[in-house]
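One protein chain omitted, others in place.
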Amino acid sequence: MRYLPLTDVDRTQMREAIGVADFAALYADVPSELLLEAPLDLPRAKSEIEVERLLSAMAKRNLSAASAPFFIGAGAYRHHIPASVDHLIQRSEFLTSYTPYQPEISQGTLQYLFEFQTQVAMLTGMEIANASMYDGSTACAEAALMAHRITKRRKAILSGGLHPHYADVLRTISHFAGDEIVALAPDVRAREDIASAIDDSVSCVILQTPDVFGNLRDLAPIAEACHRHGALLVAVFTEAVSLGLLKSPGEMGADITVGEGQSLGNPLSFGGPYLGLFATRQSHLRQTPGRLIGETVDADGRRGYVVTLSAREQHIRRDKATSNICTNSNLCALAFSIHLSLLGEAGLRRLARANHASAVDLVDRLASVAGVETLNESFFNEFTLRVPGDAARLVEAMAEQGVLAGVPVSRLLPDAGLDDLLIVASTEVDTVEDREAFVAAMRGAL
Amino acid sequence: MSGERYTKDHDFVRVEDDVAIVGITDFAQSQLGDIVFVELPSPGRRVAKGEQLATIESVKAASEIYAPISGEVVAINDRLESSPDLVNKEPLGEGWLLTLRVDDASELEDLMDEDAYRAFLESEG
Partner (left out) sequence: MLDHPKDFSFETFSGNRGLDQEEPPIFEIGRTDTSGVDIEEPAHLEPRLGALERKGPIGLPGLSEPEAMRHYVRLSRKNYSIDAGLYPLGSCTMKHNPRLNEKIARLAGFADLHPLQPQSTAQGALALMEELSRWLLTLTGMSAIALSPKAGAHGELCGLMAIESALAARGEAQTRKVVLIPQSAHGTNPASAALLGFQPRVIEAGADGVVSEEAVAKALGPDVAAIMLTNPNTCGLFERNIVAIARRVHEAGGYFYCDGANFNAIAGVARPGDMGVDAMHLNLHKTFSTPHGGGGPGSGPVVFSERLAPFAPVPFLLREGETLRLVEHGDGAQSFGRLTAFHGQFGTFVRALAYILSHGADGLAQASRDAVLSANYLRVALRDVMTQPFGDRLCMHEVLFDDSFLEGTGVSTLDFAKAMIDEGYHPMTIYFPLVVHGAMLIEPTESESKRSLDLFVATMRDLIASAKRGETRRFTEAPRHAPRRRLDETAAARKPVLRWSAS
């Protein structure tokens, strides 16, 4: 087996040194009735060629985004990833290191996480950010739990524009933690009245912008309403690139901002691994979940970085920890950070404008398709269409023509009676030809 | 009654006028190592003896402080927010944690005096 350096001669010598006759003796602590007598009914070892052949065949059975005009978003977005990003994250020292528990030999990881925290804080307009979480949806659930700890209340109001998966994750956690959720009805046109739902029993409002239907939301009036009642505003985003063009959540008064960071540096990868972004105000530092990196000096007075404030974390606090989370999404955070360093502010703004322009162009082209209506007054790179008939069936029909058209709302909300709605995203990778193909395929399928 | 009284958790109580000053002993601070953060309750909170009162964090540990006696929190040591190291430097002096209005002075009788505490420390080895 190519990954195992020990030879049979080594093994014999080592067994002799230990004083065990065979492998069964090595496992003497395992009750003998538990040791498998025969090998499991599973295939035996394979060469690289064989594994590659098998798995490539599986990969070929999928219609990849690269091979078709592609317009799917709703929480995960296809963007161009510079070649250097993927090269750098595969450096041995990044890929094959562990959590930076020994700071003297982990300054690489610690410094890029410190840079990452700063970038996320800048981008969201917040004061501090952690070193990333599993993904946007779990970061969102952590934000609700944090708001409950801060306000000592247990009721969260969910906007009807929140990604339904995020709402589902919140429902699950709240159910088991014994917290209350008030989920507003799906709000396709961003017309819900959140403010009147807030009272002094509310811990936080969870509001997404751009929302799952692509609408842009002004957080400021909701933040104000929250603060009047001693509640917090949790701002959510699933498209990090939008922050290059839109007012930041911090600027609009958010107390905690969480989001999905996949858009920068990370491939779609059928849903994961992604990275959760988590930012908040300095005053909430002690209630912040997840890993935090801080700047300090070494014994010679040289600048360096360490994992800090870990007394909040599970390996010390155990059942009193701010969260049970042990891992962050480190390598994804690195990819995010490299991509953002390459873009810089100027590049990010251009990238955001290119995305918006692409979506605007598609919306304009769709105006000529009879029976199809764009529902959004405002949007970034994603919008919702009302189509004649069933959107899921339309998507399947367009897929047969080689166009991946979007996400039918029924896939996310099967019981909402919104079967004629389709969420469509268009990013900088789409060409004019792709958008023409979209319009043609849609005409054909209708 | 004057002087400090001690608990087996290495907290001290010193009654001045009608309030009790609460903190941790020199032994406790030396065991915790460099203290980086002290979380204190809000003044006005009522606590029963044995209830969790405060949390002291060092770099690698978090240690709960339990109320040595019952009472109402009168004041907290605000300076610890910016200078938690005072607990290391002067645990019985400037590094005090908070003051309590004592509910029942007889609870103080259950605590150790200085001699008893010293003997307790020795017996703990």
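Note that the chains take the letters A and B in the order they are written out, and that residue 1 is the start of every chain.
Heads up, the rule we're going with is that a residue touches a chain if its C-beta (ideal position, glycine included) is under 8 Å from a C-beta of that chain, and two chains touch if they have at least 3 such contacts.
From a predicted model like this one, the values you see are computed outputs, not experimental measurements.
Trainee: Write down which of A:L184, A:I256, A:L277 or A:A321 is the residue touching the left-out chain.
Mentor: A:A321
Trainee: For the chain left off this view, which of A:L184, A:V258, A:V395 or A:M442 is in contact with it?
Mentor: A:V395
Trainee: Please output the residues of chain B touching the missing chain, sorted low to high.
Mentor: Within chain B, the residues that touch the unshown chain are 34, 36-37, 57, 59-60, 84-85.
Keep this in mind: only the chains that are shown with their structure count from here on.
Trainee: Would you mind pulling out the distance in Å between where the CA atoms of chain A average out and where those of chain B do?
Mentor: Averaging C-alpha atoms per chain gives centres 44 Å apart.
Trainee: Where on chain A is chain B touching in the complex?
Mentor: It comes out as residues 286, 309-312, 316-317, 320.
Trainee: If we count contacts the way the header does, which residues on chain B are in touch with chain A in the complex?
Mentor: 36-37, 39, 57-62
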